[in-house]
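The complex appears here minus one protein chain, its other protein chains still in place.
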Amino acid sequence: MEIIRQGIGDPQSFRERGLRARDLLRGDLEGLELERHVEESILTTTLEKAVDWARSNSLFPATFGLACCAIEMMSIVAARVDVARFGFEAFRASPRQADLLILSGRVSIKMAPVVRRIYDQMLEPKWAIAMGACSSSMGVFNNYAIVPADKFMPVDVHVPGCPPRPEALMHGILKLRKMIQDDPDLGWRERYGAVGTEELLPETSLVAETPGA
Amino acid sequence: MDAVSTRSEYRKREESITLSPLEEQLAVQRDPSGGVTEVLTLNIGPHHPATHGVLRLLVTLEGEVVRDLRPIIGYVHTGIEKTAEDKAYWKVIPVVERMDYLSYYFNAMAFCGAVETLLECEVPKRAQYLRVIHLELNRIMSHLVWLGTSALDLGAMSMFWYCFRERELILDLFEQSSGQRMHTRYFQVGGVIEDIPRGFEEKLREFIAIMPGRVDQYNDLLKRNEILLQRLRGTCPLDEESLLALGVTGPLLRAAGNPWDLRKAAPYSSYEDFSFKIPVGTVGDNYDRYAVRVAEIYESVKIIEQALDGLPEGPYITGDRKVALPPRHELATSMEALIHHFKLVTEGFRPPPGEVYYPIESPRGELGCFVRSDGSAKPARVHMRDPSFVNLQATAAMTRGAYIADLIATLAMLDPILGGIDR
Partner (left out) sequence: MPDQVGLELIATALGEAIPGSVLETTFFRERAAVHVAPASVRQVLSTLKQNHGYRALMSVHGVDYYPHEPRLGVHYELLDMDRVDRLSVKLRVPLDEPNVESVTPDWPTANHQEREVFDMFGVYFDGHPDLRRILMPEDYEGHPQRRDFPLGGEPVLFTHNEVSSPGWTR
């Protein structure tokens, strides 16, 4: 979606606009003036695009630092590469409150079921970034103990590097943000052809039939 | 199909809560008012905001008091030691660096030192001084990350940003000397991979000039902070004898009063040329552990300054062409250099058969590297004695009888790095 910025212009017209907005709120604006004001200050878009815009600009990453990449992930929260500029500084500890899983570090075979469980606990819509070489492919260690993340969970963006510079991880997150904004189809089930795998509770009444118990 | 029968023994055991023997002893008690206390085993981790890395703890609680603690590790086990057996000696350096991922220069130093001992290879003085500079910069950086994340755990959030601001300066220096921020592959067997570029010295002097002032700022914020004192002072002390029995070294042992530091006791890589002090605590509680590490930052700055002032001229890597690559300009003129380069890159050098254990002082304690060579171009066994792996055993002894909040503070002060613990 496009955001068209118009210059503020001279202070007089800015004051006029402010007064007209006040009149609109009071209900005093009518007729031609109302139409002109509406044209100038309201934009129209589809609901999906608006929701995508909101979702992409307020991702809540889950604190999931595994190994060395976690230190560089901490660096993006730090002051030099500031992820708060984009609105992503709220790292949530609980997966229920997070929607972005940044797999930073090597996933060992003991940890893979734990990661999968945490990914499952996240509510949709959710995305995953495989940060670093170890989680995307095997990285430096091609051996018995590591699992590439693609094997057990869907990953949207792979960020290469060992560890990726904070700027590189930022680039990856912004790419994900662009993907969310452009792609109206959010559900990972559509993206990965997993439609029909939803687990639904059996059709029961939501209201308890027997009080108490 | 019966779901129960397909479960493995492990799953069955996991589903029954592993009660520590204390649970039988303390199982149900009645307190004087007639209430009943029960003992609860709680699982903390492996995904938890306060554990430094993926550490899982089985904590047996009575109310909020920790009665027993069992750490379960292995969630970042990477098979580094096995991977190292498959690679030529110089290729092992990047693999081993990623073990204790905050003190990567130390991992490389331990391994390079072990291989140099096997080869009986002389490291030139300039290389030793450069190594000391980078090691001490890494020590400062590791302590800064520790301070930032520990203060974050305790609630002092702004420390995180201050410490990482200084860390960025150090990473700029690393990037200047080796091209990479972390895991730089700067140390090679026989010396360092490249001499420091022009401008490194000025930038390093700028850093040395401002760093003590910055640590003073951290002290202003934390050292006499009432909340920090209440959380750290007097919590979870452990005496020196128990620590030694558990094999704990590093700032934890120094906080308890034992001034054991391998840089002074068994100096390696020209540490004997520098004069610095070892900060030692008295009581061995969490506050001493914190104070010792912050004081070590001052000492490291002093060491870097002395090393920079006394940096000798000379080669930055050993001249033995059978171990170190010849300089590139020689490849155009000398046939021997070309052959050496070819042999070293494709096959690598072959140390004589033998076994060596080389210990150094990392920010967390004694980091030792055991290398066994069987005469071929690949090591037959590389084992890193990681300090965090051994220090973790002290957690149970430290936190028995403390609250959960003290447990979190103790974990923070322990400074465990799971990459080193799990390898």
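Here the chain labels run A and B in written order, and each chain numbers its own residues starting at 1.
Methods note: a contact is a pair of C-beta atoms (placed from the backbone, for glycine too) under 8 Å apart; a residue touches a chain by one contact, two chains touch by 3 or more.
Since the structure is predicted, the reported quantities are computational estimates derived from the model, not experimental observations.
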Neighbouring shown chains of the undisplayed chain, as defined at the top: A, B
Touch with the omitted chain, as defined above, among B:Lys125, B:Arg185, B:Lys302 or B:Arg381: B:Arg381
Sole residue of B:Lys82, B:Lys125, B:Arg165 or B:Arg400 that reaches the chain not shown, by the stated touch rule: B:Lys82
Residue of A:Gly105, A:Pro148 or A:Pro163 touching the missing chain in the full complex: A:Pro148
Absent-chain contact - pick from A:Val51, A:Val81 or A:Ile109: A:Ile109
Contact footprint on subunit B, counting only the chain that is left out: 8-11, 13, 73-74, 77, 79, 81-83, 85-86, 117-118, 120, 244-249, 260, 265-266, 354-357, 359, 366, 368, 370, 372, 380-381, 383, 385, 389-390, 392-393, 422-423
Missing-chain contacts mapped onto subunit A: 109-110, 137-138, 142-146, 148, 150-155, 192-193
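Here is the rule we use: only the chains that are shown with their structure count from here on.
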Whole-Å gap separating subunit A and subunit B, where each centre is the average of the chain's CA atoms: 34
Subunit B - residues contacting subunit A, complex: 46-49, 53-54, 74-80, 82-83, 94-95, 98, 101-102, 145, 148-149, 160-161, 164-165, 167-168, 181-183, 418-419, 422
Partner subunit B, residues of subunit A touching it in the complex: 63-68, 70-72, 74-75, 77-80, 93, 95, 105-106, 108-111, 114, 118, 134, 140-146, 162-163, 165
